[in-house]
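Here the structure comes first, spelled out in structure tokens, and everything after it is commentary.
The complex is shown incomplete by one protein chain, all other protein chains being positioned as in the whole.
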Amino acid sequence: MTSKTMTAVNFARIKPHLPWITLLALVLIVGIADTNFLRPVNLVSMAADIVPLFIMALGMTFAIYIGGIDLSAQSIANMTTVIATLALPSYGIGAALICILAGLAMGAVSGYVTTKLLVPSFISTLAVGGVAFSAAQYMSGQRALFMDATMRDSTFGWMTGVTAGIPHEIFIGGALVLGTWFLQSRTTFGRALKAVGAGEPAAVASGLNVTRIKIMAFALSAGLAAIAGLLFSVKLSGGSPTLANGFLLPAIVAVLVGGTPLTGGVGGVINTLIGTLIVAVIRSSMLYFEVDATKQQMVFGLILIAAIALTIDRTKLRVVK
Amino acid sequence: MSFIKKFIEQETISRRNFLLASAYGVGGVAASSMLGGVARAAISDPTVAWSYRNRTNPYWNEIVSGGEAFIESLGKPKEFLTHLINEGSSEKSLSDVKALLSKTNGELALAIDTNDAPNARPIVEAVAQAGGYVSTIWNKTDDLHPWDFGDNYVSHMTWSDEGPAEQTARILLDAMGGKGGVVHLGGIASNNPAIERLQGLKNALKDYPDVELLAAEPADWDTQKANQVMSAFLTRYGDEIKGVHCANDTIAYGVLEALRAEGIEDMPIVSYDGNPQAVQLVAEKKILATVFTNPHWGGGITAALAYHAAIGTFKPSEEPNAHREFYGPAVFVTPEDAAAFKANYIDSVPNYDWKDFWGPTNGQIAYK
Amino acid sequence: MYELQKVDKIFPGVHALKAVDFKIGRGEIVGLVGENGAGKSTLMKVIYGAYQPDGGDITIDGTKVRFQNPRQAMDHGIGMVFQEQSLITNLTVMENIYLGFEQQFVSFGVINWKAMAAAARQQLEKVKLDIDPATITSELSFAQRQLVELAKVLTLEERIDGDLVILLDEPTSVLAKEEVELLFSLVRELTKRASFIFVSHRMDEVLDLSDRIYVMKDGEVVDVVTHDEADVDAIQHKMVGRDVDKEYYREQKQKPYKADAQPLVSFKNVSLERKYSDISFDLHPGEVLCLVGTEGSGREAILRTIFGLETPTEGQVALKGSEITSFTAKSGVVNGVGYIPRERKIEGIVAGMNVYENMTLSQMGNYSKSGVLSIGEEKALARKWIERLAIKTPDVYKDCGGLSGGNQQKVVLAKWRSAGSDIILLDHPTRGLDIGAKEDVYDMVREMSDDGVGIVLVADTLEEAIGLSHTIIVLKDGEAQKRFECSPGDKPSLYDLVHHMI
Partner (left out) sequence: MGSVLTRNVLIKWAPLIVLIVLVLFFAAMEPRFFSLRNFARIGISSAPALMVAIGVTFIIIMGSIDLSMEGTVSVCAVVFAFAFIAMGGTLASFAWLALPLALLVGAVVGLVNGMVHVWLKIPSFMASLAMGFVGTGFALLLTGGDRVRVQDELFRSLLTERWFGFPIMCYVALLFLLIGWFIQTRTTLGRNFYAVGGGEELAHASGLNVNRVRILGFMLAGVFYAVGALLAVGRIGIAETATGSNFMFVSITSVVVGGTALWGGIGGVWNTLIGVLIVNVINNGMVVIGLPGYVQDGVLGLLVILAVVLSTDRKSVTFVK
């Protein structure tokens, strides 16, 4: 074997690890610039703060994993901040259940419209998101709503508490990533998702109920978006139809940077975990490098291009569209 | 090479903190102390930061210019002010503040609009826990008060928009001759100022039985959206519209252009915020009135309050409640005084005394 | 004229071409045969410029050339007619013909459609195709499209001064017999203007058409024979490296099926609008039932109906005696139907999933407890079937997209057989496979029959259909024309079938 092919083989071996190598490199770069960044306190608190966004990205992963997209996630999170705040006084912990069910239902509608009415998910989820946003506005009476602090703490205090120096958000995020990882890699549903993402016609020809699987994927995506909204609502102790604004694009970016491309069947929830952390680090790095306010967005875009260029595994992409 | 020197210095200081923090972590010392809760009397040289929505809005630009003017009054370059831009995302707002608290070890004087009211509590809690100082404007929940946080939550300033909006509405309704239809184009529907400004119009309408509120639609503080909504209003109500009540100046621009497209030049319009461009339009009588909330002063004084509390110039907990929660100034701008106003506030920015914290304010916040 | 000398091509881990010498003279038709993986397609890609050789020289009329891309090869008169349908179906015929070479019809940035149509009509005349060049390609039949592709390559004639070399990669795979003959007569006629390199799995066609035949095995040219010396057995021997059984279709292993047992599949006057009408048959355990007909005669639609992908508009379908009311793939699978589709890479395997994931895809319920997969059991199953069907794969973790065609087919077969499917639908199961792999498939068909599995077959060739089946139903335009019983030694002739097909 020539040395050229050797390096090619070695690079192929490194490729799957590029996302976390990128993450590590970014952490080190920022850490060298300012060692404050590397303090465990800071890293833990950064991780805890990104959890709501991470949960939404986790859901988004499933939509993207089957080759679709979920643009309704942010509106659904908005809606659940309102539902959670409204339902807390009368239903207590049941409010959480209502939120998740509402999310699942909205996602199932997106899935139905995509699979049965053959409307591309880009459009169907955008439209369902509009419905969720309208619902949020209607229910909230177009106002910001507040949870009663004592009621919040007695019902949902466990979500925002701290144990042994670790904020509970991290446990929630960790539990969800473990759960979804198990779902993705150890269950028949996860396997079916992979088949649908990587080769839908073959999945059909193997007798899988592809329609149902896709609807479930969109429901799961919206369900996790609802959990993200719920957690955010508890964290902020209130709800408003615009509270979760600004979640959508970072969540999509987190999934993509993690190495789950839009072609489907590749990547997964662990990738999204890494991708979300990359986004969090890039965001903090703006502060640590004292990037000028008017330049931040441009710098973010440029780093993003570099990060995506590094992390995507092009061997799995047949055609780059 | 200076940056290397700076790096080494920084390194030496932060290494100490790093080791300290690690020691806490390893030793498993009480969790709360690990996460901050640092109590300190005063900070000699705090980082000063302003956290706001975005840079694409003239209102926030004015806020920032005030913040920078305050920094320059300290004899520092205006780059000393750290900008946290949340792009309308409460999530980013909170994350950025926490990141900055980490970076500065809590040695922070923060001025902030928390973007959405529910976001105020976690931010204030985080700053207080890290031992920083924070002053907020606009958004906060009614149950959150500076005096519940000792010195660290320095102050909250907001503007009561209902009264001024009612007064501009009266100017508008009078200009309409007290009869005909009026439309309202509002901000993002759930934003507090949007709600108050619409309420102001409704209050005024009680005294004008012959004026009908034809419609009130949100235009999201956005010029282009306002333009489209106004166009549609013209179709629906046509000549019935005798006046337009706008929730802010940016909306008014869109409304003016929609009217201009139809060749309507003399429609009575009032707006809010008192941006330079709007003041100019008031002088030209294209807009009948706007309300100047002096964002330049607001931006400067909010940063100044947090800063001076941080360095110990005054002790917030020893100040009366009226000095912790108060209304900001509101100045009416009408065609008669627009020229004078422009000369005083816009063409030459006044040199404010950034230690006169409460001079121009409008009394303690009252809750309904 | 065109010559390759000691050409090498190396991929990571594979020496794909080993010092290949190849030449073609003016007006010659050269056949290229070899098993899958012998290096035919690599050689062709080197010839038309898609790959650059790692060693050796390419010369045209003695001058050394090196092509960076297909475009440069075209500029030297080398064109390719692709195996897969390579016309872009949403474009018009003339746009396809001149794709990438529109510039000649452009003046001041504007395409002159009339000039292009006139030129395209001229090209179509060369292949004796009388259609409007402005027709959208998707409206053409497969045979017409194949001719358009040839016409497209023939545009080189006007563009290039020197000689032409045209590669034909499996041009006959979608053509009916008489269409093949038309194509061959065209090719012979065109040798006045061009040389051809002809690649096909159909040995008879290669022998029929070629002046010389290159035989490839393991990346090497193992023999070159002239038309007159050529002998099918000798060539196949060289290709495979072993004797090909005279009893190619395993006719001697054909056993009578259990005609008295309850039918596995029963069609009673079944119709599907615009696909087929009034079809009736019974499939018994151990029976191989072959559906014969041209493309679009309704063969595939019947298979898809049995599997549950199509819902018939009339008639009754019963699987194992129970009538089917809801037609879904799921119900098909539950009733023991296994579908081995023609588009192996698209519908057969999931590229990107490994061997065991593919094998259990249709039967995950058997390898899971309340939705949780038992991956250990899956791997055990895969190892068992890898051994049983001699699937060539390094391990069970290998991505199926990276397996050869024959091994992919075996994985698909293992998927259904391991799940205990006893109704197997085979749609062109040997398409694109080399002889060795084909024989493996024929063996498996017989083994399944012996096990009492009922098989519905849509064969790649008529010979295959005749050789393998117990029963043949000839279809034309969606209607059953004739039913043949094919016991060993008493099989219908090709002519009998063709007579009813057209």
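Going by the order they are written in, the chains are A, B and C; count residues from 1 in each one.
Please note the rule applied: contacts are C-beta pairs under 8 Å (C-beta built on N, C-alpha and C of every residue); 3 or more make two chains touch, one makes a residue touch a chain.
Note that the coordinates shown come from a computational prediction; the quantities given were computed from them, not determined experimentally.
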{"item": "Displayed chains contacted by the hidden chain, counting the whole assembly", "value": "A, B, C"}
{"item": "Residue of A:Asn36, A:Thr61 or A:Ser121 in touch with the missing chain, whole complex considered", "value": "A:Ser121"}
{"item": "Residue numbers in chain B that touch the chain omitted from display", "value": "54-58, 60-61, 64, 189, 215, 217-218, 222-225, 227-229, 231-236, 238, 253-254, 257, 260-263, 277"}
{"item": "Chain A residues that touch the omitted chain in the full complex", "value": "66-68, 71, 113-115, 117-124, 126-135, 137-138, 142, 200-201, 204, 210, 249, 252-253, 256, 261-264, 294-302, 304-305, 308-309, 312, 314, 317, 319-321"}
{"item": "Sites on chain C contacted by the missing partner chain, in the whole complex", "value": "50, 69-71, 74, 80, 82, 86-91, 95-96, 99-103, 106, 109-111, 113, 152"}
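One rule holds in what follows: only the chains that are shown with their structure count from here on.
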{"item": "Common touching chains of chain B and chain A", "value": "none"}
{"item": "Innermost chain, taking as reference the mean of every protein Cα atom displayed", "value": "A"}
{"item": "Centre distance in Å when chain A and chain B are each reduced to the mean of their C-alpha atoms", "value": "31"}
{"item": "CA centroid of chain B to CA centroid of chain C, Å", "value": "70"}
{"item": "Averaged-CA centre spacing for the pair chain C and chain A, given as whole angstrom", "value": "43"}
{"item": "Shared interface positions of chain A, touching two or more other chains", "value": "none"}
{"item": "Residues of chain B engaged with two or more neighbouring chains", "value": "none"}
{"item": "Complex contact set, residues of chain A against chain B", "value": "33-42, 45-46, 49-50, 52-53, 81, 137, 140, 142-144, 146, 149, 162-165, 232-233, 235-247, 250, 280, 283-284, 287-288, 290, 292-294, 296-297"}
{"item": "In the complex with chain A, residue positions of chain B that touch it", "value": "7, 10-11, 14-15, 17-18, 21-22, 25, 28, 31-32, 34-36, 55, 64, 79, 82-92, 94-96, 98-100, 102-103, 105, 116-119, 121-122, 141-143, 188-192, 195, 218"}
{"item": "Chain A residues within the chain C interface of the complex", "value": "1-2, 5, 8-9, 186-189, 191-192, 194-195, 198-199, 201-209, 265-266, 316"}
